[in-house]
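Every protein chain but one is kept in place in this view of the complex.
Then we have chain A:
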């Protein structure tokens, strides 16, 4: 798994590539904590993520709680159908805005 942190139009963007499981989730969490520090809005690009375990869901939950405490928003990009199904079964899906592209994500957050 690889994690890249970027800023696009002053929004924190975390791009993950690979599988998020118990081995890699700590690295995802570490990168996410540093990327969302002081940020009210965050985009997490999961377009290149094939597999997400409950360890990955826990990191998403941590990000959501951090951002929510600052009344911000979390937008997920390119979540595969398989992962969306797991998020839906566990009630996670309703808390995130899910869009197909990074451009849509930026637009969504710009609109406020």
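Heads up, the rule we're going with is that contacts are C-beta pairs under 8 Å (C-beta built on N, C-alpha and C of every residue); 3 or more make two chains touch, one makes a residue touch a chain; residues count from 1.
Quick note on the criterion: contacts and distances are computed from a predicted model.
The complex appears with one chain absent; UniProt names that chain "ATP-binding protein" among the candidates "SLBB domain-containing protein", "Sorbitol/mannitol transport system permease protein", "ATP-binding protein" or "Aspartate carbamoyltransferase".
Per the touch definition above, the residue from A:48, A:68 or A:110 contacting the chain not shown is A:68. Here one chain is not drawn; of A:10, A:34, A:54 or A:70, the residue touching it is A:54. Although one chain is not drawn, its touching partners on chain A can still be listed: residues 19, 21-23, 51, 53-55, 57-58, 61, 64-65, 68-69, 81-82, 85-86, 89-92, 95.
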